[in-house]
Structure formats: C-alpha cells, structure tokens
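Quick notes on the structure that follows.
A single protein chain has been omitted; all remaining protein chains appear in their positions.
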Amino acid sequence: MTTVALKPATMAQALGRALRDAMAEDPAVHVLGEDVGTLGGVFRITDGLAAEFGEDRCTDTPLAEAGILGTAVGMAMYGLRPVVEMQFDAFGYPALEQLFSHVAKMRNRTRGALPLPITVRVPYGGGIGGVEHHSDSSEAYYMATPGLHVVTPATVADAYGLLRASIASDDPVVFLEPKRLYWSKESWNPDGPQPVEPLGRAVVRRTGRSATLVTYGPSVPVCLEAAEAARAEGWDLEVVDLRSLVPFDDETVCASVRRTGRAVVVHESTGFGGPGGEIAARVTERCFHHLEAPVLRVAGFDIPYPPPMLERHHLPGVDRILDAVARLQWEAER
Amino acid sequence: MTTVALKPATMAQALGRALRDAMAEDPAVHVLGEDVGTLGGVFRITDGLAAEFGEDRCTDTPLAEAGILGTAVGMAMYGLRPVVEMQFDAFGYPALEQLFSHVAKMRNRTRGALPLPITVRVPYGGGIGGVEHHSDSSEAYYMATPGLHVVTPATVADAYGLLRASIASDDPVVFLEPKRLYWSKESWNPDGPQPVEPLGRAVVRRTGRSATLVTYGPSVPVCLEAAEAARAEGWDLEVVDLRSLVPFDDETVCASVRRTGRAVVVHESTGFGGPGGEIAARVTERCFHHLEAPVLRVAGFDIPYPPPMLERHHLPGVDRILDAVARLQWEAER
Amino acid sequence: MTVMEQRDAHRPVPPPAWQPRTDPAPLLPDALPHRVLGTGAAAGADPALLRRLYAELVRGRRYNAQATALTKQGRLAVYPSSTGQEACEVAAALVLEERDWLFPSYRDTLAAVARGLDPVQALTLLRGDWHTGYDPREHRVAPLSTPLATQLPHAVGLAHAARLKGDDVVALALVGDGGTSEGDFHEALNFAAVWRAPVVFLVQNNGFAISVPLARQTAAPSLAHKAVGYGMPGRLVDGNDAAAVHEVLAEAVAHARAGGGPTLVEAVTYRMDAHTNADDDRRYRESSEVEAWRAHDPILLLERELTARGLLDEDGMRAVREEAEEMAADLRERMNQDPELDPGELFAHVYAEPTPQLLEQRAQLRAELDAEADHHAPEGTAR
Partner (left out) sequence: MTVMEQRDAHRPVPPPAWQPRTDPAPLLPDALPHRVLGTGAAAGADPALLRRLYAELVRGRRYNAQATALTKQGRLAVYPSSTGQEACEVAAALVLEERDWLFPSYRDTLAAVARGLDPVQALTLLRGDWHTGYDPREHRVAPLSTPLATQLPHAVGLAHAARLKGDDVVALALVGDGGTSEGDFHEALNFAAVWRAPVVFLVQNNGFAISVPLARQTAAPSLAHKAVGYGMPGRLVDGNDAAAVHEVLAEAVAHARAGGGPTLVEAVTYRMDAHTNADDDRRYRESSEVEAWRAHDPILLLERELTARGLLDEDGMRAVREEAEEMAADLRERMNQDPELDPGELFAHVYAEPTPQLLEQRAQLRAELDAEADHHAPEGTAR
C-alpha cells in the first residue's frame, strides 16, 4: 500500500484543481464566464487558468448569461467541451431558455448526433450573508428538465471528483457548487484525486439504524452535525449524500430507508415545489411498507430568500432537523 | 329562482370573455403580448379586444418576452394591471429571469409597498400535434418560485372564473391555459359568469369511494374518463381538480384522500421533478395513516416533449391511469 | 502580468484623451438597399452563378408550394413557407463552402435543401416524426431553430470554436425581422464582434412577425443600422434580388474568413404566403400589399435579367421547371409514405446512456404497447 499524503484543502481549491487538470488533459476543455480570466472568478475558482492556458481557453465573456451559454452550445457543436461559470445562482436565470430549450434537448433533438458536453457551474445556496439574488437555490428548475444531469458535491474530494466526471460527461451537467462550503477545509490528497465514476451514485456519509437523512450539497454537513447531536436523544441517524439529483440513485436511498424505516429529506431550497417533494414521493412509492412514518421534509421556507440578517431563520439547522426526526412517530416503535 | 340560459361555449371563448369583461370593468387592465392586437392572438383568445379597447389597451409588442414581462412590471408599478400573453409555454422561458427575480419578489422586496398585479397567461401542454417547443408543461418551474400564484382551469366556467379572479388578484398569477382544451365545448351561462373567489380552492369533479385521482388542467377530462371506465373494474374513483397549484388546497385534497385511502396524481408534465412529487409528498405527510397504498403518479415520461407522431405514447391516458389504480394494493383490501 | 499584457490596448482614459474605438462611418449601411438585377450592375456577375441561382429559385418556389400542399393533405404538421423569400434562402445556401455552417430558423428549410439536404430529411421537424431529420455535423446545417434568435449565439460559438482550432470555417445564421427584438440577437451580435468571430448574420426582413409589421418591431432607420452598436459593418440589400444578396453575403463571408469578423446583413423582402398554413393573413394585411410585391418577385427579377442578356430562353426555363417538378413529385411521393417510428426511441437519446428510470419507463411503455397489441389482435391469434 502506498502512503497517501493528506493535506488540508478547501472545496474552492479542489474545484480549481479539477478545472486545471481537465484543461491540461483535454485541449477541448474551455472555461468561459464573467470575470473568470484575469480575476479568477469572484470566488477565485478559476484563478490561474487564464495565466496557464491563455485567454482563449479561459475567457472573460461579455456580461450576458444567455450569450455565454448560447455560445457554449455552438462551441460544443464544434467539438469543444465548454465549462461555463454562472457568477451566482440567480444570475443564471437569463440563460434558462438556452438551458431548457437547447442544452437539455439537443442530443434528443438530433437522435444522438449532436451531444452537448457542457458543464454549467452554478454557485448556489445561502448562508454567506449575501444580499438579495445572491443566495438562491434553483435545483428544482434543473431537476424538472429532462436532458440535464444535476450534480452537487458536499465534500472537498467530491468537489474534485464530481467536477472531473461532469466535465468528462458527454451530456450537459448543471454542476451546483454550495457556495458556503467553498472555504470549508478538509484533509485531501492533492496528488492523486480521482473523478467520481459513474455520475449518479449517492453515498452513505454516516451509517445509522434509526432513520435516514436524505440530503445533498450544503445541507450534508448540517445533517452530519444533526446526526451527532441526535445521539443524545438516542437516535442513530444514517446520512445519505445524494451527490447527483439527476440521475437519482433510487437504489442507495431506498436501501437505506428500507433498513431504517424512517426518513427525513433535508435541503435549503424552498420546501414547496423543491427537490424534497420528488425525493419523498419516490422513496414512498418504493418503500411504502417499510415506512413507520411518512417521509418528512426539512427545507427552506416557501419564501424568497431572506436578507442576510434573517437568513439563519430560513436555513434548515440542526434543531429543525431534530424536530422533524422527533415527529417520525417513534411512539409506534415496536 | 331565475332560469339560466346555458349555451355551448369553448374555453377559448370564455377566456376571451373574461379578458373583455375585466377590461370593461377596470381601465387599469391592459393586455400585451405578441400578436394579441390585430390578429387576436395565435389562439384568438384576445380577438376583438384591440378593436374594442384600442391598441393602447391591447398592444402588439415587439417580439421579446423578457421585454414584455419586464415592461409589464413597470406598468404595474405605476398602478396598471397588465395581462401578459406568452405565445406558447416554451416561449415564456426568455422571461423567466424577470419572473423569478422580479415579478415573484417585488412585493416581498418592498415590504408590501409595491405589489405587482400581473397575470401571465401561458398556453401549456401538448396533445395538439405541435412541433418541438410548442407543447411544454412548465408548471414545476413556477411552483418552485415563492411569490407566484399558479392557476389552471379545466372547464369552460373555470376558465372564465379563474381568469377573472387572477386578473383581480393583487398578486402575480401564472395562468396556465391547457391549450388542447381551448376548443372543447361545454354548456355555459354567458350572461352571468362569475369570478372564482378566492383563488386556491380545489374542487371535487366527481365523487367516489375507492380512490382519489388528484389532477388539474388538461388531465382533468382524462381522469373523468378514466373514472367512468373504472366502473367496469368495480372502482368508484373520486376526481379532484386542483385549479390552483399555488396556493395548494391541502384541505380539499386531504379530505378526499382520507376518505378513499388511496390516491393517484395525474399530470402531463414530466414525472421526475414535476408537480406530482410535491403533491404526493404533502398528501402522504398529512394522510399517512389513512393510506392503504403509496400515492402513485401518472405523468409524462422523463423525456423532452415528443414529436407529434409520438406524443400519444407520452400523454397520460385512461389505460395508464387505470394501470396505476390497479397498482394501489387492492389485495390488502379488508 | 502576462494575461493583462495580452489585453487590448483600449484602457479607460479620461475624456481629454478619449478616442472612439472604431470609426463608425464604414459600419453604417447605405440608405437604400443594394441592388444588382436590372441596374446594369449584374454585368460583372458570373453567368453560371446567375443561372444556378435561377434554377434554385424556381426549384425553391416549387418546393414551397409542394410543402404547403402537403399540409393540406395532413402530411406535414405545419409549414412556414418562404415563398417570396427564395432569393435569400438560395443565396444563403450557395454562398457557403462545404466546410461552412448554416444556422437556419424554422422558416429556412429551403436554405437547407438548397445546400443539398434531402427535402424529406429537412422536413422531418414539420412532418412530426422527429425533431431533426438529419445529422447536423454531416451536412453542417444546424437543427432548425424554433425559439427565435436562439440559434444566433450557437452560430457565434461554433464560428469562434472553429477559429480557435485554426479551421477556415464561416457560420451563416438566419433570423427574421421579429427575431431581432429578442435579447439573444443582441447578445449574439455583441459576442461575435468582441470575439471577431467569423460569422455572418442574415436578417430576412419580410415585413412581418406573424401579424406584427416592422413598424411595431423597431423604430430604427433600418435593421442594418443595429450593426454599428456592436462595432460591425451593417449592410442593406434588396432581399428579392438574388444576385445582390449573393454578392453582399459573399463579401461578408470573405470578410469573416479573412479574420475581419462578423457582418450584419439586412435583406428587405416580403413573405408572400401567410405565416404558416395555420395562419390567416387577411386578418392583418391587405391583399393589395401582397399584390404590390408581385412585381418585385425574385424569380421575375432574375428571369428578366437573364432573358435580356440572352442567358436564358424558353427551353432553358422549361428544363428548369421540369427539374423542379421532378423534385416535387419525388417529395410528394416520399412524404406520402408513413414514416416508421419506434416509440422506444423516445427514451434513447435523452442522455448518452438511458438512466435506470428511463429504462423502467421504456419497459412500461413496451408492456402497454404489447397489451394494446394483444387487445387488438384478431381473435384466435396467439402471442
């Protein structure tokens, strides 16, 4: 066995490294977006790419998101593999027509002749004290659009692994980066990081017997914390990190829920119409007779994202998760 | 009791009449969109409005959906009550940024000072043999956006009543018109049609004891047909027409499901990430111990809307609904 | 500092030192559309080209008529005719080299056909058997774009990519007058100019966006005047003058190929048919207006020039017409056959590999179809 040198790294660094390695390996990979060049992006994810690969490979575009994604479509049609950065979640909305009407549909439209291997990187979610429009969670929009993969990392290693796999995918991937985890540090092996293959596999982050927390992205650390706190109440919680919302890993999720008999879906996006409805519904369809209680959801409220001074009330936290776990009808416990 | 003279009318006529009556009653009501003036809209819903109220009240705009909705925002800020027509569902996508980032958020942004009484009329759904981009069902996008009402009629009377109520609402309403029902005729009282007040109430279209079909818009007639066909199999199905996806009428839906113990959600929109997940999840949360079987979903497949020659395979039809009903674990029936 | 040094010399300087970035004068279009036919200017034009254009115009007119007829027979879901606009459609196709790319809108099946595409394949979207009937890479014809102006950034991106790869490829994108109002038009032209992408934008100003006339679409002196706002040349051309359209496009394509960047061309033309077979144009225009344009018909203009110069006679015309009839007969016959469709294909191209969920759904549909077949099977037929 080789010894692996683990070093502390942030998710931002791992993402940057994934872009760099992908560009070094495949000259078809091009990065484009607002301020991704000289500045290295407002989150500095693309720092150094323009210097290393030149402005033609890492390009500051004019300020127009539909234009960015639309030109990326054309570049992909010619055989390139564009990686597009949307500066913030809500600033990707001008590109939704291109995303829904072309990016998601081109392969299907052309009977497979024109696949679009485009990765759209979208920093998403709140918890960073951002003013209005800087903290949206828009994953429900992408999930409801067949033809897109929707992927989101929760750890430094996955940030690298999933981004590499997304860029390598021949399908378009909306790659959601939980912006409040950008600066979270973990031990990481920067010398031999690997893509996560295939996309579409959830992972059990913590095993437990009492109930399953199904979650992804920014809510994964919160759920792990909740699981720790739950021990004091006598609950042994399992935490499943979905990693990929599309395709959805029914197998891993259902295996867990069948084992525990109870589940809470946790995410930051609004509850109504958010990803949790789909997740709860499909888990229930598949595991009905294993369920001791309905699958519950802990999500952001059904409101526009709040201003910084109030956002802590909106975000699903440990207490709210534990409250939901408490409502899982333990009195019925045999 | 007065006698009511019922006449046959189409949904298209009822919608046109609702617009006309709203404009006649309130000079603040303005209609704008592509081809809504001289042509009367590609579906002829606005036929005659420009002639009656002048081009300033019913305006052919330049061809730019974000511009249409964006200028409607400004008109509403000045006290008008714009009714915007998107020509087809997918052609509303360029306006999604205005919809998500402004229309849905302006009241909240300004602590109630700047409500936006805008109605966005969107012909949606398939079944009309339309080529690509002409048959999308985008309700999931709107449902996931707090601040919007999402309303959709299934009958001629509701087309009138819900549209009047939507225009009268001080909140923005995405008004989804099931385009394949435009030409369906029903008996209707054209002399005294009434708004549906308040918005947000579902209605039981058919009572039954065996199971509840929860549905809306274009799928309502299909469900009613399925309910008729189900009698032959010995099932007495209840059909709930949601009419309003936001706000959601938990009360009516749950009362029905508690009574029947079984439910199938039916819609044309894709299944994964579509409205059905939310509906199934919230019904299950609220009615878990009344359920004999998981809430099932019959929806469009998780694919881009098919070309005309294949659309019949995609659309939920009577057989597919009955198949789902058959899977509601009747063997457990006491 | 490497990256910063690479940047353009245009740094922000205060007004005393301020300089316009480019000279606007050469970017502005002429006040009147450029014309060639009947002006004497065609004398320099290659007779072979003129004859080729003529044959394609006639064929194109016939193609439009045939496709419209097919809608009446229920063989096409819808057809947006380009009758009256054949000069633009044909010139756009003929001006390109094989390696170049064409980006058509929904109205431009004729341009695709004139480029060499099988008409049946070009009509797949409008027939309704699938969304695209050809391999775009094989023909270098992008899928017909229904959402207006959305194809323009695609053309820019493709042209830019080709340039980055060092390939000598030009993209030509078609859009209508109405489409110029969309944000995507603006963003595409701006990207093209900033990137100096080898792309040519051809606006077919046919006077209407469905029912909405140009006066409700723009207050600009012309659509070609939009070019200066992006820093690219704007050209105005008589869109019914096939020689003029070809000439202006050829210049723009050469300019792009030489690294000069994009051009915006506005071709002034007229849509002689209704918007589509489903439209009723009597609701928004006088037939006298349509009649007025007949005198300026693209076929007529070219026929007159060719006959006057002795490049075409009755026999020549007949030969061209006969060839067009053959094409139409072949099209009619092949379109009257029902296409073979496999509902299972609905799940095949959503992703490179169908997801487990799609495989389930495909199985579900298969089972349903099998049950249906059982149900409809003649009595006594065992399965």
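We just call them A, B and C in the order they show up, numbering each chain from 1.
Keep in mind that, in the parts below, a residue touches a chain if its C-beta (ideal position, glycine included) is under 8 Å from a C-beta of that chain, and two chains touch if they have at least 3 such contacts.
None of the values given here were measured: they were computed from a predicted structure.
Across C:D184, C:E247, C:D279 or C:E303, the residue that sits in touch with the chain not pictured is C:D184.
The missing chain, though absent from the display, is touched by one residue of A:I45, A:A90 or A:L328; that residue is A:A90. Where chain C meets the missing chain, the touching residues are 4, 7-8, 10-16, 18, 20-24, 27-28, 31-33, 35, 181-187, 190, 193-194, 196, 206-208, 213-222, 225-232, 238, 240-241, 261, 268, 270, 284, 286, 289, 292-293, 295-296. Taking the complete complex into account, residues 34-35, 37-40, 42, 60-67, 90-91, 93-94, 129-134, 272, 301-304, 306-310, 313-314, 319-320, 323 of chain A touch the chain not shown.
Mapped onto chain B, the interface with the missing chain covers residues 30, 37-38, 50-51, 54-56, 61-62, 64, 66-67, 69-80, 82, 94, 97-98, 101-102, 105-115, 146-147, 149, 169-171, 200, 246-248, 250-251.
Following the convention adopted for this analysis, only the chains that are shown with their structure count from here on.
Taking each chain's centre as the mean of its CA atoms, C is the chain most distant from chain B. Taking the mean of the C-alpha atoms as each chain's centre, chain A and chain C sit 39 Å apart.
Mean C-alpha position of chain B lies 35 Å from that of chain C.
Inter-chain spacing, taken between the CA centroids of chain A and chain B, is 31 Å. Contact with two or more other chains is made by residues 66, 90, 93-94, 132-133, 272, 302-304 of chain B. Among the residues of chain C, those in touch with two or more other chains are 130-131, 147, 183-184, 350, 355, 357.
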